[in-house]
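Excluded from the complex is one protein chain; the other protein chains are retained at their positions.
Our next item is chain A:
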Amino acid sequence: MPTFNDILIMVPEFYLVAAACVLLLADAFLPANQRGVTLHWASIFVLIAGIYLVVAHQPAGTVTAFNGMFIRDGVAEILKVFALLCTILVFIYARPYLSDRKLLVGEFYTLMIFAVIGVMLLVSAGNLIMVYLGLELLTLSSYALVALNRDSKLSSEAAIKYFVLGALASGMLLYGISMVYGATGTLDLVQLHDAIPHSSMPHLLVFGLIFMIIGIAFKLGAAPFHMWIPDVYQGAPTAVTVFIGSAPKLAAFGMAFRLLAIGMGGYVQHWQPMLAALAVLSLAIGNLVAIVQTNLKRLLAYSTISHMGYLLLGLVNAGPEGYSSAMFYAISYALMSTAAFGVILALSRAGFECEEIDDFKGLNQRSPWMAFMMLLCMFSLAGVPPLFGFFAKLLVLQAAIHAGMMWLAIVGAVFAIIGLYYYLHVVKVMYFDKPVEGTEVRLQPDFTLRIALSLNALVLLVLGVYWGPLLGWCKQAFVG
């Protein structure tokens, strides 16, 4: 029987579910002229209160609820805070874009909040069933969000592709879970960890592990399970892409940590080389294919694939140091990608998607501030100091070297050089090219968007100089 204490531990999640239901009802009953504004600010308020609940009642150490189904620890706390934070930014960036296209509907807000609840459950999962439930809540909401613009062929195609491949990956994951259950007789991650050495069917366990890694790689978007990323990033409305590039990446890291580090911790020797192979493939495919892209959203999609390769470099270390560096990387990537897509959103307007790289030609002459924000994002993504992205790369490279995988770090370094080219290309287009005659840049007039976007991009510089506390926080989460 669930006790009152169980419910108390899960207060942030319960609260968000209730709030999402209230927002859904409000959407139905509010008069049409007040609906947009009210829902927007109410959703933002709901998420801010969610952050407060996550942080304020954080118990010391690790606590579990519902017989180990739900874990509340430092890792979950950090991932939840940044997932909620990114979603707030997404709400702010998305509003002008969506209202220009008459897509600003109540479903957007409720689906997003449900997706975030999925993220929160996933990163707190203590049980294989919970992993699956959280994942499905997140992905089902995402499928619908990608298809938000139902009249667009591109969006519908992306949504179908996402759904089919996503369902396949979920099936793989579930299949893997069933094998692991068959081999050990338990679904609880901690018990699973203890049961692995005594299992009489080690081969079945390895098979299960392989299927679980496929599921994880798909959710991360690591090559060779990356096929959906470019189409979904490009096809989805940019307001949705910005979400898919941020909070779900944090969730995917959380899922990998829970499944591999906690559940399958006894099989490090098996999953370590698999992750190393995924990392090399992601770095290669992501960086090489990104070079030839002409669409910025697609370019950022391939850059995501390569960044997931770097994140895997941290996971390969398979120690507290590696996990904290991978989490640091996931956070830095979420912030960078939110800012980069935010710039695209800020420059798009009704009837014009500012998403081709050529649309950024001469941006420095038209809007020096936006160009500077994008410059920060690009140099941060490329990993040039003193920006945030450099230190994230430094940490994962260090984790890989510490794990004795010098070759992997060198591969990461080589692909960082290759990746540099296409980020520099975007800066080149903005700063060195002349603007195309007859076009103009019109910034979204939304004041909150400009402030939030500026803060988001400047944070990349600030955290580049002052990243110690965040690193300390991440390291703390993995101690003990």
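Basically, a contact is a pair of C-beta atoms (placed from the backbone, for glycine too) under 8 Å apart; a residue touches a chain by one contact, two chains touch by 3 or more; residues count from 1.
We take it that contacts and distances are computed from a predicted model.
Missing chain, UniProt name from the options "Aminomethyl transferase family protein", "NADH-quinone oxidoreductase subunit M", "Branched-chain amino acid ABC transporter permease" or "Polysulfide reductase NrfD": "NADH-quinone oxidoreductase subunit M".
Only one of the listed residues, A:Arg35, A:Lys161, A:His270 or A:Lys428, touches the absent chain: A:Lys428. Only one residue in the set A:Ala409, A:Leu453 or A:Ala477 touches the chain that does not appear here, and it is A:Ala409.
Touch with the hidden chain on the side of chain A covers residues 364-365, 368, 379, 384-386, 390, 394, 397-398, 401-402, 406, 409-410, 413, 416-417, 420-421, 424-425, 427-428, 431-432, 467-468, 471-472, 475.
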